[in-house]
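Here it is: the structure, laid out below.
One protein chain omitted, others in place.
For reference, chains read A and B in written order, and residue numbers begin at 1 within each chain.
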Amino acid sequence: MNDAIIWVIAIPLLGSLISIIWSRYASMIAIISNLLALAASIIIVAQVYQYGPVNHALGSWQSGLGISLRADALSSILLLMSMIVISAATFYAGAYFTDPVKRARFWPLWLMLVVALNALLLSGDLFNLYVTLELLGLSAVALTALSDNRAALQAAIRYLSIGLLGSLVFLAGVALIYMGHGTLDLVALSNKVQAEPLSQVAFGLMTAGLLIKSALFPLHFWLPSAHASAPAPVSAALSALVVKVAVYILLRLWVDVFDLVLTPLSAMLLGTLGAIAVIWGSWQALQAQRLKLMAAYSTVAQIGYLFIFLPLIVALPEGPVQDAAFTALLLMALTHGFAKSAFFLSAGVIQQYCGHDRIAELGGTARALPLTTFVIALSGVALIGLPPSGTFLGKWYLISSSFQAGQWWWVPVIAIGSVLATAYVFRILGYAFGPGESVGRVLNRGREEIPALLLALFATLILGLGSFELWDFVAQHSEFLRG
Amino acid sequence: MIELLWSIFDITLVLLLLALAWTTCSTQDVKRAVTLFIAMGLLLAIVWARLKAPDLALAEAVIGAGISGALLLSAIKDYPSNMVSHRSTLIEGIINSLTLVLTILMSWAVWHGLNMSDGVRLSEPVISQLPVSGVSNPVTAVLLNYRAYDTLLELAVVLTAVLTVLTLNEKRVDYEFSSPLLQGMTRWLVPLLVVTSGYLLWVGAHAPGGAFQAGAMLAAAMILLQLAYPSRRQEFNNSLLKILLVIGIFTFLLVGLWMMSLNDDFLAFTPAWAGTLILIIETAATVSIATALTLAYLGGRPRGWEDTNRTSRSIAENGGAG
Partner (left out) sequence: MISEQLLYSLAGVGLFGIGLRATLLHHMLLLRLLALNVCGAGVFLIFIAIAYGGIEVMADPVPHALVLTGIVVAVSATAMALALGRRLEALNDE
């Protein structure tokens, strides 16, 4: 069933094309496409689980001549998360966009975003990664600009400029790699690349380009305005998925291709930037006046946590401890993906019914939108890292890995970050449960609120309680961590 | 002797290129920057030809200098000249030194890389598999057979960009000035461009050329028409435009999926049919690219683009007036 890898990319692409022609049925087309793609992603995960990593050389040309698609534990799990979030956001978006003009613009671009995400996660070729990164960037920018107000356009232009710069820097690295090694295939490169000047500079360039795309401090400045001014379902996809896949590529390159090139110093540098991101992002989130801006800064902080894992993974010797750290990183990425998307979808509901998303004026929301407030609380639990959320386990392993690797200094950073997260989550809940008449009447909009609820449940309960299966899955079926 | 002449030629080209790039990037006058940029594009085309990349030379001239140039020139139409655009001196100093360091590092890497490279290139596998690929132009073989998946995604990129351009703005008020000279020239040029575009599409299988160059040339012909006859606004059927935009990727996907059902591998062309299949895909792609680039230049929503199917049909029936 290698076909599932193709279908998960081809179906959204077909859907996008059809929704351009038949814009009146676009939302139905989108829902069907995404559900089918979700089914395909489940099949892929099952296949990896049963048979191990899948390698599919398109066209069966000899290595390097064609492009190959790969799915292993890491990419298939991220693919599954991506499709779940997209499907939930698709249901929500159907209700969010009431203007038929906006809907006609939204759906083709949204499905293109899905194509880009899936193609990126399954890519096994360096230049193909570049093309998928560009498709991802352009569709994300186009979706951000849909809000069609001054803030959104400014944010979109900045996002585009920075994104193009990041892609070009990445491409420069690809050029150098091809110069030295004559191939673009990730599997072939993982055997060829050694520590010498060319690969080192290429490593630096590609890392820099990906850091821009993953919004690691201090290259994060484009993210808050973009994620805050985009339409709510778009913000959910941006925070949960678009920045994550950049981190995924970086991780894949570091561990697979550049494992002999990277130095503990470079990992430590990224870890330090991650630590600063945690504190700076959480602090800014606490200061934010608007719900979506707060969520965007929270994303900056959560990305920081992911990067703190890097120096630990590099420092730990190969074995179960390193595997555990790796899986903890994946767990945190997944949990954040679900939690942040649930948060943004709920913020969208609040914004629609209160007319604004200013935190200080959210009084009475708990009474009026009980389900949505509950979802915010749930995702807040996952953002803070309280048990039984996946983040709790992730942070737990982060702390224990820090001690085991002798890098205890990350622990106070994690502690401060968690305290600040508690503060900003409870700030919202405090206002929401407080007195006030923000909405006026009790609302229960199932179609809009249930997707967010499901996502939040994933983050807080399912991932936390089901993490042991995840541990085994990743440990057994990752292509790397095997020397 | 010949060696020396070549070296002088190369060094001159490189110096000229760097000089053009430097002036393009450091000038503050927008109009001058765009003009220099177009000149640099043309010089790049010469460089590609020098480096034995004729497909690229064609593409750069038509797409990089031609279409990009047209886009940029119509964007600066109403720009105020001479807006200062620099940052504070301290940040400028930091940026200057950082980029200088990066340039030096990359040069060092290139120096090492060229020495250490084991010379393994992909040209041998490309050539050896050429008979099976269905075409004899190696670049076309790479683009539309070995790495066809990349080309598919690239068409998706073009579509995404055009969709955004189409829906973002109102229809742009373009240059309203035209002259009999331009119109007369256009009457000769446009048919020539259309025929050349068809030729490029056909010949791409065994000589430099291909779908992208052909599509861009077709778009250039359409843009020229628009420039020469600005008051004659043709209202196209929006449904037709949408189909034209989409047909490239659609054909590509369908062929790929059909091959998957036959040969159990996406975009794996049966060698016997490969040539024909590639031609079909390229024709559809040319149409889509031409439509996309033309619409991207025209910029803005065509009338009736965002109405439902029913409404757009009725507008087309009533005919468009200027």
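Heads up, the rule we're going with is that a contact is a pair of C-beta atoms (placed from the backbone, for glycine too) under 8 Å apart; a residue touches a chain by one contact, two chains touch by 3 or more.
Keep in mind that what you see is a predicted model, and the values were worked out from it rather than measured.
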Among A:21, A:39, A:101 or A:179, choose the residue that contacts the chain missing from this document, as touch is defined above. A:179
Residue of A:161, A:191, A:263 or A:289 in touch with the missing chain, whole complex considered: A:161
Spell out, residue by residue, where the missing chain touches chain B. 3, 6-7, 10-11, 14, 17-18, 21-22, 24-26, 28, 30, 33-34, 37, 40, 44, 47-48, 51-53, 55-56, 59-60, 63-64, 67-68, 71-72, 75-76, 79, 83, 85-87, 92, 95-96, 99-100, 102-103, 106-107, 110-111, 114, 121-123, 126-127, 138-139, 141-143, 147, 150-151, 154, 157-158, 160-162, 164-165, 168-170, 172, 210, 212, 289, 293, 296-297, 299
Footprint of the hidden chain on chain A, which residues? 127, 131, 134, 138, 141-142, 145, 148-150, 153-154, 156-157, 160-161, 164-165, 168-169, 171-172, 175-176, 178-179
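Keep this in mind: only the chains that are shown with their structure count from here on.
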State, to the nearest whole Å, the distance from the C-alpha centre of chain A to the C-alpha centre of chain B. 31
Going by the contact rule set out above, which residues of chain B touch chain A in the complex? 105-106, 108-110, 112-114, 116-122, 125-126, 129, 145-150, 153-154, 156-157, 159-161, 163-164, 167-168, 239, 242-243, 245-246, 249-250, 253, 256-257, 260, 264-269, 306, 308-309
Chain A contacts chain B in the complex at 2-3, 6, 10, 13-14, 16-17, 20-24, 58-62, 64-67, 100-101, 104-105, 108-109, 112, 115-116, 119, 127-128, 131-132, 134-135, 138-139, 141-142, 145, 172, 176, 179-183, 196-198, 200-202, 204-205
